[in-house]
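Only a single protein chain was left out; the remaining protein chains are all shown in position.
Then we have chain A:
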Amino acid sequence: MFNLFLAVFPEIFIINATFILLIHGVVFSTSKKYDYPPLASNVGWLGLLSVLITLLLLAAGAPLLTIAHLFWNNLFRRDNFTYFCQIFLLLSTAGTISMCFDFFDQERFDAFEFIVLILLSTCGMLFMISAYDLIAMYLAIELQSLCFYVIAASKRKSEFSTEAGLKYLILGAFSSGILLFGCSMIYGSTGATHFDQLAKILTGYEITGARSSGIFMGILFIAVGFLFKITAVPFHMWAPDIYEGSPTPVTAFLSIAPKISIFANILRVFIYGSYGATLQQIFFFCSIASMILGALAAMAQTKVKRLLAYSSIGHVGYICIGFSCGTIEGIQSLLIGIFIYALMTMDAFAIVLALRQTRVKYIADLGALAKTNPILAITFSITMFSYAGIPPLAGFCSKFYLFFAALGCGAYFLALVGVVTSVIGCFYYIRLVKRMFFDTPRTWILYEPMDRNKSLLLAMTSFFITLFLLYPSPLFSVTHQMALSLYL
């Protein structure tokens, strides 16, 4: 029997934990008795603990059956898809928070609000994944986005960070406005905001003679709003500047967590709510454009974070292949792609953070890393080869499945563009490997030891990337279940 309290207890717990940590931070950081202590690490560890407890609560309550439940006036839905997406989101958040502790010490970063905002945005993303109504979806998106605008500008003494936060605020608000406009047009044309009702009205609307410019524009605007948020071409312009200007842990979080929640939302709204030729063409075009631009623009980059930003844009293009197919295999390949992309990105940013201590900002600074820290150079190489899609690493498996899904639904051109851009992408990924192993840096740098959190995270993600192909069955089964849950 469905117990509402148990079903939403993870969200209730994390919201309460967030506010308790906020009060704890405010009370003790302004305490003269304790000499105004910096609480970033302290709140960070407590925040990490909260995320892990939420993960345990969610995993313990996750039913492995096919029953879906709607709750809170049918605004939210609980099914296999929701559970596994939320578990995956919390794992990514925990991984990102664990990367931050050394950053707090090195940069003398004493804003405990950083962790509180990350937890609050995670709450928003949890609600976004389970949202089953346009209004609930929009409110959850805003809760997540507003926190991101602030944490992008969290390094108050840096002009780059302030500029990144301001740019993100303006462009994010603009895209949210477009999304809301699309929602209002859909509501105006159909009178419905619930996804079940929209599915009944909008399924096959292009062929049943019920065409309406309001519906068409509404779907178009919602798609544009979402494409802004996932940094798909041609709405990607903000991503490289904001990824470069924000503090590196923020960039890591922005690259991973919102993509999981927004793709989950896109699948709910479009695959279940409305899927037709118009939408497929939009995502077809954006997928091809993202893959091409991600491959070509990254070649010209000289900074590591900007290169990873363009690489992320390219990967969004690959992941959109799965959406463009519109089949169960397409959705399954999309989910596999996101999971593997998130782990590779966590690995890459953990390495960037580890190198940041030695002031590595440009690609040229990576020279002779193989001599100063050979194991780290090998780890970075494995990550880059996986990004490039070279077998037998996990990145190859995700691209393979995406291209096969495209071929299965007849999108031969999409698969061809994907393969060609993967080959082009190999150039700049392997260029990094060449720099590490064969070049000398511009100035010699001293090695500073990595902290235990990052080293454990790197070890686990590297083992996953390397050994995934030996036992891919659990990920394939769980993503298949998630894809079926969208329809059943």
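Throughout what follows, a residue touches a chain if its C-beta (ideal position, glycine included) is under 8 Å from a C-beta of that chain, and two chains touch if they have at least 3 such contacts; residues count from 1.
Here is the rule we go by: contacts and distances are computed from a predicted model.
Chemist: Which name from "Tax1-binding protein 3", "Septin", "AP-2 complex subunit alpha" or "Excitatory amino acid transporter" does UniProt give the chain that's left off?
Modeler: Answer from the UniProt record of the missing subunit chain: "Excitatory amino acid transporter".
Chemist: May I ask which residue of A:L6, A:A277 or A:L456 touches the chain that does not appear here?
Modeler: Answer from the full complex: A:L456 touches the omitted chain.
Chemist: Pick from A:L376, A:A394 or A:V433: which residue touches the chain that isn't shown?
Modeler: Of all options in A:L376, A:A394 or A:V433, contact with the hidden chain holds for A:L376.
Chemist: List the residues of chain A that touch the chain left out of this view.
Modeler: Those residues of chain A that touch the unshown chain are 64-66, 354, 373, 375-376, 379, 447, 449-452, 454-456, 458-460, 462-463, 467, 473-474, 477-478, 480-481, 484-485, 487-488.
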